[in-house]
Structures are given as structure tokens and as C-alpha cells.
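Apart from one protein chain that is not included, each protein chain of the complex appears where it belongs.
Should a chain be cited, it is by its letter among A and B, assigned in written order, with residues numbered from 1 in that chain.
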């Protein structure tokens, strides 16, 4: 693929510095870029890389206009990182081309399912009875859309994603391979040393513009639905328990776990491996550091952390051993303070 | 679905207070319930919700008899939470209806597999040679039952569950979507800077009444089998290493990891994200707090914890920095104590 940078400037709504006819054929980082590469500079900290880069064109912020012009071709955009994101989207769409709608000969669409004519249904995909698959939807190979489930317009379920019976996802979503939406929540009543199953009668309701990572699980609700609001982004191997509500535009990195009935606000984030316990509430704009365990509600926006700092093993062992006597140390300190 | 509360009282073996003819059409929490809702009160703490609830009927304990009667219709049961669990089971069974046995036209059942006539085999399901599928079993779409594997009576493998070759699951089990039973354990012999594979020659043996969550993995044993005893409940994204034994009626929440050859007692529990290292032993009735790492055997029943308390980021940073000098602090304290 060869693209004129003049066309890219027009696409991104930016100001072109340099020769509009110059063509690029890949997007790449500043470092290691060649004349066939379009790159971007979003963080002024990397300005030194700009001067040194051999990139054929660089997307920069207005503040970098002079520095970029001194180097070579550039596209000046208000938000270069956002422009870069939009460029990747356009690039991927060119690569993908037009995918004709249609149902693969090997797919099974049960009677009573409603599949829009423009939807693509991949090999070995399964669409249960009563399910609704909207316009422009793409179901990959081995996808399972359960009885009565709903897939909104232009949503893509990649190979082997599962949307269980009665669950709903809105428009323009992406569900990656292996994700399981709508397995049973983990609910049991103890009974004489055994666990009696509480059937999970709710479903999962997912808004528009939601992305769900590979092998991520979102459980169906016990009585009411588990809810993922618009614009939420979940990375891979995330676990969302039953009756959780994740507020709009929140984003969780890989391996995050959220226990049942937690209510997460809007515009929250959680770093990789964070755990949020159940039956608690986070207000909007709460940011959880990676590997932190949230054990109670948070009523104030901000960054919250709780991870054990790593050290070389010998130092850690000494400190960890002392940690187990920390309460005693405090008592001893108190005793010393009371000494006349 | 409209159900007379008199019929529900009979089903649950409870005493009905109020009009047996009143009909309900959903199960729901006290809070937000309407006259068409049957609800329950298991924790006396929520008694205030009882008085305020508009539920058409409430399942309560004998101690709540008066309070419930003052409000409206109720079913009095010795254990309301257990009664609620049983009610969900009955409700789900009504919804599900009778599923006729049979093998979907697209499924592959290899010669030499024995499938009971009452079993249901879903679209694109695969049953390997020599496998045995019992009465009333339901295999969902894309399920893989390997060569020589065994599925006990009335066990359900949901869409895309994998039971690998030679592995066995007992009766009345549920395996959720994406679970992988019987992948190779993680075993290698170091050899001149490389890893030489130790083939995993054991299998996985799972008892009766076991539930296994979505995308959970249980590895096959190296020489002997990995064993999951009766009544165990594993949530989603749990990892069980090779040659682990999980004792009967133990339950692990989401994202728990158990390393190879750990022996877990009966009636143990582990909260979400807990890690149990390998080659150790937990006696019966050990309860592990969420996100706790168990690094040695536990010989005494009880609750065990070890998680870093979270804080706002600034407070955490100060404390974490000091933690790395904790051993030194102890030395300094000791020096002070020795001062005359």
C-alpha cells in the first residue's frame, strides 16, 4: 500500500508541511523509521527522537511545528496521538477491504434467528433460535451466539467468542477470541457442608462501542443483569462477576478481576492484575494501580495503590520477616516514647 | 410465567402466610421488588428492607415470621437462602423445558464412542473414539470430548468446553464455556539452558456435582492424575496445576491459581486472585482471603490473609518506600532500646 502524505493530511484534517506527493507504505515508531514510514510524536519528551528520525512524515502537535519543519515533512494536528489512532483505523480498513455479507456454508443459523443480510457469519459459527444479528455484524469462525441473544450493528465477534443465551451487546463493539459473555455467576447457598446452586436467571447487557479482550469472562446476573455501559474497554483475561456494573468509558487492563455486585463508576481505570472485591462502589474517575486489591468502597476520585514493592530476594526476605512483627514494633516504639 | 405462591410454598416445604392464589412472575431482590416479585430475606440485617418492600411474597426465616406477616404474604422456611437457591433451580428448569435427546446433524461422534440415547450433542460438538457420554448429558456447541474421556450422567458441558483425552468427570457436573480440562501440566527438565519437555502421562479425574467456571484450566497429571473431588466449585479463570488434589466441597473464586502437586483439604475456600504455591498441603476448612499468596503448608483450620492494604497513591508511596527499609527500622529500634 502506497499512500500520498497529502491525502493523509486531508484525512486527518491536519496542516501538511512538505511535499504532498511523497508516499509512505507503513506506520511506525520514530525510532527505526525509514522514508517510507509515517510516524508521530505525541510526547514532547521524545523530541530528540524527532530530529534523528528518518521517517518520511511525522504527525506533530502545533508546538512542534518549527522543530518538525526543520527536519522534513510533517502533518500538524491538534492531538497527534488521536490523529495516529485515526490513521491506524483508516489503514486497517484499507487492508481489510470490503467484506461481502453472507453466511458460510458450514455455519448453523437456527430457525427463528434474525440475521441481517449485510452480516458476515463465519465457518462453524452458531446462531441460536431467536437471536438477532444486526447490520454489518461480523461473526468469526466458531462463534456461539446463544438463543435469544442480540448483536448490535457493526459489532465484531472474533473467532470463538461466546455470547450466551439472552445476552445483548450494542453497536460497534469488538469481542476478541475466547471471550465468554454470560456464563453463570458464581452463586451457591451453603447447605450442610455442600454447595447448593443458585441458578443465574439474569443476563449480560453491554452498551455500544465496548471492546472485550481475549478469554475475558463476564458472568450473567443472578436475578438482574450484569451491566457494561457504553465505551468500556476490557483487556484480556479479565473476570467480571455477576451483577457488576461497569460505568461508561471505564477501562481495565489484563488479568483484572471484579467480584460480584461491585459498582464501578464512569471513566475509571484499573491496571493489570488489580482485584476489586464485591458489593462495593467506586465513584467516577477512580484509578487503580496495577496489582492493587480494592477491599472497600472509594468515594473520592483519584489514584489508589497497594502493591508490595519488589526487591532483590534477600532484602525482601528480611523486610517481609520484619513485616510479620510490625504490630509488635509499634508497641515497642510506643513503650520507648513513654520512657521519661 | 405466572406461579401461585401456594404452589411455591408447597415446593419449598415452607409455611405460607397470605393468599395462596396470589401469583408471581419473577424472582428479585427486596429492594425494587413489585407485587409480581417473590423475594427473600436471609440476613436479619436487611430487616428494614423487608418492611419497605413491595414484593408480592417474601421467603423468611421463622424468626422473621411476625415482621413478615405484618407486611404481607410470606413463605416461612428454616433456611431462606437455601430455599431461594432451590426456587431458582425450579425456576430455571421450568424455563428450560424438556430438551429432547439427540445428536445435532453437524456434530462428529467418532466410531467407538458410546453416547447414551438421552444425551444431547450440540452443533459442531466432537466426541472422540472410546469416549463415554452418560444419560442426560448435554454437550453444547463446539464442545470437545477427547478420546477415551468420560462424562457422567446429567453433566452439562457448555459451548466450547474441552475435556481432553482420557479425562473423567462424574455426574451432575457443570463445565462452563471455554474451560479446558486436561491440558498438559507445566513440566520441564532443564538441560544445558533449554527446557526438555516432561510428557504428562496422567489425566484429570473429577468427582460428582462439580462446577467449573468459564475459561478455567485444570491440567492433567505428570504420572498420576490431577484430582477434583465431589462437590467442588471453581469460578472462572482459575488455574489448577498438575497433580493438585482439591478436597470435596472446596470452592475457589475467580482468578485463583494453584500450583502443581498442592493438596487442598475438604471444605476449603479461596477468595478471588489468591495464589497457592505447589508441593504444599492445606488441611480441611482452611479459608484463604482474596489475593493472598500461600507459600507454605497450613496445618490448622482458619482464615488466612496476606494482602497489601490499599491507600491513596501518595500515602501508599510513602509507606511502600519505608517498607523497603523495614529491617533497618527494626535495627534502629533495637539500638534505641539498648540505650541506657
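Note that in this section a contact is a pair of C-beta atoms (placed from the backbone, for glycine too) under 8 Å apart; a residue touches a chain by one contact, two chains touch by 3 or more.
Only a predicted model underlies this, so the values are computations on that prediction, with no experimental measurement involved.
Although one chain is not drawn, the whole complex shows that of A:133, A:253, A:270 or A:298 it is A:253 that touches it. Screening B:53, B:226 or B:289 against the full complex identifies B:289 as the residue touching the chain left out. Panel shows subunit B; residues 106, 108, 124, 126, 142, 144, 146, 160, 162, 164, 178, 180, 183-184, 186, 188-191, 193-201, 215, 217, 219, 222-224, 237, 239, 241, 255, 257, 259, 273, 275, 277, 288-289, 292-295, 302-309, 311, 315, 318-319, 321-323, 325-326, 329, 332-333, 336 of it touch the chain omitted from the view.
By the touch criterion stated above, the residues of subunit A touching the omitted chain are 26-29, 79, 81-82, 84-86, 88-89, 91-92, 95, 104, 106, 122-124, 140-142, 158-160, 174, 176-178, 209, 211, 213-215, 231, 233, 235-237, 249, 251, 253-255, 267, 271-273, 290-291, 307-313, 316-317, 320-321, 323-327, 329-330, 333, 336-337.
Please note the rule applied: only the chains that are shown with their structure count from here on.
If you average the Cα atoms of subunit A and of subunit B, the two centres end up 26 Å apart.
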